[in-house]
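Inspection log for the structure reproduced underneath, given as structure tokens.
All protein chains but one are shown in place.
Coming up: chain A.
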Amino acid sequence: MVSKESCRNEIRAAIRQLSDRCLYSAAKWAGEQLVGIEQDPSNFTPSNTRFQRGSSSIRRRFSTISTPQPSAGFSQPPATPLPQEEDEVIDGDLYLLAKSYFDCREYRRASHVLRDQMSNKSLFLRCYALYLAGEKRKEEEMIELEGPLGKSDAINRELVSLERELSALKRTGAIDSFGLYLYGVVLKEKGNESLARASLVESVNSYPWNWSAWSELQSLCTSIEILNSLNLNSHWMKEFFLGSAYQELRMHSESLAKYEYLQGIFSFSNYIQAQTAKAQYSLREFDQVEIMFEDLLRNDPYRVEDMDLYSNVLYAKEACAALSYLAHKVFLTDKYRPESCCIVGNYYSLKGQHEKAVMYFRRALKLNKKYLSAWTLMGHEYVEMKNTSAAIDAYRRAVDVNPCDYRAWYGLGQAYEMMGMPFYALHYFRKSIFFLPNDSRLWIAMAKCYQSEQLHMLEEAIKCYKRAVNCGDTEGIALNQLAKLHQKLGRNEEAAFYFEKDLERMDAEGLEGPNMFEALVFLATHLKTNKKFDEAEVYCTRLLDYSGPEKEKAKSLLRGIRMAQTDFPSMDMEHFPL
């Protein structure tokens, strides 16, 4: 295990270097991790303890102990020594000016000031400022050029010159890891993904503390093959990267393992906690996620990032009050964040005010066109409002933003099914199942499609329900349907088997209801016809516990059984008054 102290020192230096180069979000991320490291007991001060968590920190400390200690595979000293800052006396003054301009968002001015500076640091800042200036102009142009057809071919005009300059520098080798990072970003924008990956890998190998570089790299790893093919030096930052990359690739348990390991060092990192919560959310552990988010909010009350996920959890648990509280709080913090709009949208949706919900989702999308969950959620709202074509449009956009979003595929299938096009819908269900093959709900939806009266492909439906059962159908629809379908097809043995299973499940969960009666009646009659009177009697007596027509049915069945057992001449007893 890397020693906490060395980590701390590395990060401290890195933050200084990153913020010196105006890589603020990376610096912010590093800062979060820095405070996330458990304090040395030696320099414990009361203020420090207050900053850290109370109750949960204890729990966490226990968990740290139980974490398996990794082998000495990556040992100290860290593989990458901290780069020493070069002497900046000569261009120091200009650099300071440029940095101030940069801080005031006067990017072009900043890059102009540094036009003749040759040191690596100034070079990076100049290029970076130029890049940001181009980005800013691009955003503006996008709005200006909004023509009759939504023309949006605005591009960052600085990319070409930046690429030329950076590639020349790279060829001569006069480029540092920050330059490589920028080069990677530029290449990615230009669509040259493989080169971009190579450049970013080189950057993170020589300077691993730049989280921005890691996250750019992560966005370029669209499949596990690509991820495995990367040639990365081992460093604790790589673990962070792998954690988030696994999460994107829907390998949730692997990602959870990574985070658990990291928690050994960064026991108080909000980031890790939020990421863990995300992974748990994907595994549908809502209760656990809720606790984690509550915890997170207690420590970091003005956090907006990832709070949309929390709102989803609250939505799923139908916690109106908590959701409204969260929405209010987030709105006061920063109302123009896509996440905040999404949370409000969720709140209205829960309240059944779908028009308002759509309005807020729209606002979220205006702030970030590629905000995946807002598209999907908007689709859900439109489905609620029975506006299927709008719903389909929204879902399709979600799918085009990220083709792995099984919710949107599922939504598409649902919408088409609603319109009475089950065969068309099947394709979408298949797509969604492809991305999440272990979810019983999806299998059930598909089975229902096959079962619909238009298609009536019962054999296929049975196959789907079987898959659903194997995936652990929590709602118990699949067993019941399987039994019914087999009954319909006249395969009584199979039907009995599934009814029995369903009965077991209901007993285990302590449920009662029409499904139970149905199962009991069927089993009793079936066993009776198969002359297994004893077992049939058991089911009949169970039925007698309930009132209603089933009770009468049970009585007559019982009578029939007695009759058959005592070998009476066959005679219909029901006609006799009792």
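To be clear about the criterion, a contact is a pair of C-beta atoms (placed from the backbone, for glycine too) under 8 Å apart; a residue touches a chain by one contact, two chains touch by 3 or more; residues count from 1.
What we mean here is this: contacts and distances are computed from a predicted model.
Of "Calcium homeostasis modulator 1", "AP-4 complex subunit epsilon", "Anaphase-promoting complex subunit 5" or "Beta-hexosaminidase", only "Anaphase-promoting complex subunit 5" is the UniProt protein name of the chain excluded from the display.
From the set A:7, A:113 or A:412, the residue in touch with the chain omitted from the display is A:412, counting the whole complex. Within the full complex, the residue among A:161, A:454 or A:565 touching the omitted chain is A:454. Checked against the full complex, the candidates A:423, A:497 or A:546 give a single residue touching the omitted chain, namely A:423. For the chain missing from the display, the contacting residue among A:27, A:392 or A:445 is A:392, taking the whole complex into account.
Residues of chain A that touch the chain left out of view are 141, 144-145, 147-153, 387-389, 392-393, 395-396, 400, 412, 416, 419-424, 427, 454, 456.
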